[in-house]
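First the structure, then my questions, so here it is.
Here the complex is missing a single protein chain, while all its other protein chains stay put.
On to chain A.
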Amino acid sequence: QMLLLPFMLLLLASPMTWGRYDDFDDGEDLAEFDDNDFAEFEDLSEDAGMEPEATASPRVAAAPASDQDDDDDEAVVEIEDAQDDFEDTETPDEDIKYDTEEFEGFEKSSPSFKDPINIITVPSHLQNSWESYYMEILMVTGLLAYIMNYIIGKNKNHRLAQAWFSSHRELLESNFALVGDDGTSKEAVSTGKLNQENEHIYNLWCSGRVCCEGMLIQLKFLKRQDLLNVLARMMRPVCDQVQIKVTLNDEDMDTFVFAVGSRKAMARLQKEMQDLSEFCSDKPKSGAKYSLPEFMAILSEMGEVTDGMMDSKMVHYLINHADKIESIHFSDQFSGPKLMQEEGQPLKLPETKKTLLFTFNVPGMGNTSPKDMDALLPLMNMVIYSIDKVKKFRLNREVSGVSSTHAIVLIGCRVFGASLYVSLGASQKADKNRARVEENFLKQTHAQRQEEAAQRREQKKLEKKQMKMKQIKVKAM
């Protein structure tokens, strides 16, 4: 039984070696390879070099059952390895000629020599060349490129943020007691640096000033760290943006809604923003009256507000920096964008906050350098100016159009058929608007609130019944 195992191995191995010899074209080559491959072994041990050949040839001729030693098994392995070596060094395209004289005896026993030589190319996944890994190399190169871009983009964004902060720092520190806060520290101490939200968004919280609660500045840079985004931007250029949100106390602002900016931005905001869609129902108006460029438009609750906001200094800012101003939005009813209408409409009016919002475009259209950040400084001055202005601005409370004394004179003159036109003061108009909006909202949700009230009543009834049942049970027991 011990001898049976190697015998089986030999049986299995021999067909392979037979096949190998068929592929392995001719004895001449064998001799050549022998010389080359075993040249270095010649001095050391000719026996070692000759051994595979010596064992090979008797093996070819003799029956496989002749040798059953373990040595033969090893020799078999050796031969196979040797064959592999031969096959690797052999180039598929090599033209192999043979000398007919040398193979006189072989012609009959190996007819395959007369057939055309089939050079079988080794399948690619068995080759050990670079070509078979072209896909991996490609992918890894792509990944490396992505990683490089990530690092470069991240650093660029960081540099831009620092440049912005260093150019604006002085102005902010002279206006706010707290510049930079991440909300985590116990004491309200200025951190004096930006909060990095992620690789392309930085924010800064400033607080401690008259006329406002606080100011949140968000530097929304392009996603330079994402290669996909970089490629997408080559198709469609986009700007870096600086978004500023100033939240105000109740006493810091009168009741009005106003917006100015590029026409596209105005159209978009009017659709998206809850307060602009409700209070500024007219289409964005041109600012030509104030000599604003054509591409800018104004959304306003009423004319007095526009006149009040567009004073000479503001107009000056707007004209000089029109290319950098995306939108400016002042509102006492700010509640963010319109919420998506779900199955049931929200039952409560959304919470509002008196807010001033500014969105500025960084010049350079994506190809910004840290120097461009200085160009935004005048805009920050405009923000500060707006805060103080809004605090001082008060809507007209008088009954304008026809003042009270005029009314008495007219009645006295008994002008028949002339209706006494009394225009409400702007402030009253604003209050009316807000009341109207609330009323509309209540009407819309009326049906739903009725349903909910009915449901609640039913539930109460059920509960009462259950209580009664329990009491009856207890009594019965």
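Side notes on the structure shown:
In this section, contacts are C-beta pairs under 8 Å (C-beta built on N, C-alpha and C of every residue); 3 or more make two chains touch, one makes a residue touch a chain; residues count from 1.
Methods note: contacts and distances are computed from a predicted model.
For the omitted chain of this complex, the UniProt record lists the protein as "PAT complex subunit Asterix", which is one of "TATA-box binding protein associated factor, RNA polymerase I subunit A", "Nucleoporin NDC1", "PAT complex subunit Asterix" or "Aldehyde dehydrogenase family 16 member A1". Considering A:P237, A:P337 or A:P378, the position touching the chain not shown turns out to be A:P337 (whole complex). Interface note: of A:Y146, A:F295 or A:F441, the residue touching the hidden chain in the full complex is A:Y146. Annotation for chain A: contacts to the undisplayed chain at residues 125, 135-136, 139, 142-143, 146-147, 150, 174-178, 181-183, 188, 196-199, 205, 207-211, 213-214, 216, 223, 225-229, 336-337, 340, 388.
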